[in-house]
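Presented below is the structure to which this report refers.
Removed from the display is one protein chain of the complex; every other protein chain stays in position.
Here is chain A:
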């Protein structure tokens, strides 16, 4: 029971991070029907941006308030990552819009290779550790010496995720931008004819996705305390799995899928074997796609002639 609760907490934390990344995949897929392969690496870039920002604030400016550091880092990482993603969309994907389907995908794979190697070249291939930031824990259960703990940083991660999702939900449902986005998702040509600036909407979709990935990146950095240039690929694929599991194109689905993947991964590691946890995640992806291609909350794909 204690192990179960502990793993539940860990899984939800991990799942929050996956869910935040998954939203970027699902939004981009919804609006232009493309699997944005470089999104995982954008996440990694954001973690590095967060690392630089934290170092800047602590070692150079000598700031000590954890709360301020986190808020500033989040904002800085969101802005810069959004900028990077905007540039990527502009340079690598927009010229290929309207081309055949594989073209943007190959371009995205190239971009993914470029980004991870760019970080390797500029920041070096080693793991980059930061000093632990939030170390306090609550003990919520204790029996026979086994403590179930809830770390402050886990609380922060879940709270920030939940808050952001609310903001994001409001953005998509209530604002003109969200309306434009949903319109483009349904029919880009019609939206353009009705005066929606399609290019700008798509760019903003990429920026929003990247900003959420940036939050995930900073959270990842804070949670594990270390980041590496190769850290983009596996979380990227898992977040994509989450997006597919929840039903690609569906925003609540992405979050739900993220949480499920996080839970499955932690429970698998705890009860079966830690070596095969990635195999478990990938197998779920395969099984879901084969038996339930529309995902948990997605709309079934209608085949049009």
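What we mean here is this: a contact is a pair of C-beta atoms (placed from the backbone, for glycine too) under 8 Å apart; a residue touches a chain by one contact, two chains touch by 3 or more; residues count from 1.
Following the convention adopted for this analysis, contacts and distances are computed from a predicted model.
Student: Missing chain, UniProt name, options "Dihydroorotase", "Acyl dehydratase", "Putative aldouronate transport system substrate-binding protein" or "High-affinity branched-chain amino acid ABC transporter permease LivM": which is it?
Tutor: Not shown, but named in UniProt as "High-affinity branched-chain amino acid ABC transporter permease LivM".
Student: Check each of A:5, A:103, A:134 or A:296 against the chain that is not shown and name the one that touches it.
Tutor: Among A:5, A:103, A:134 or A:296, only A:103 touches the chain that is not shown.
Student: Which residue among A:10, A:49 or A:250 touches the omitted chain?
Tutor: Touching the chain that is not displayed is residue A:49.
Student: For review purposes, identify every residue of chain A that touches the missing chain, sorted by number.
Tutor: 29, 33-35, 45, 48-49, 51-53, 55-56, 59-60, 76, 80, 83-84, 87, 91-92, 94-107, 109-115, 117-124, 126, 128-131, 188-190, 192-193, 197-199, 233, 237, 240-241, 244, 275-276, 278-279, 282-283, 285-286, 289-290, 293, 303, 305
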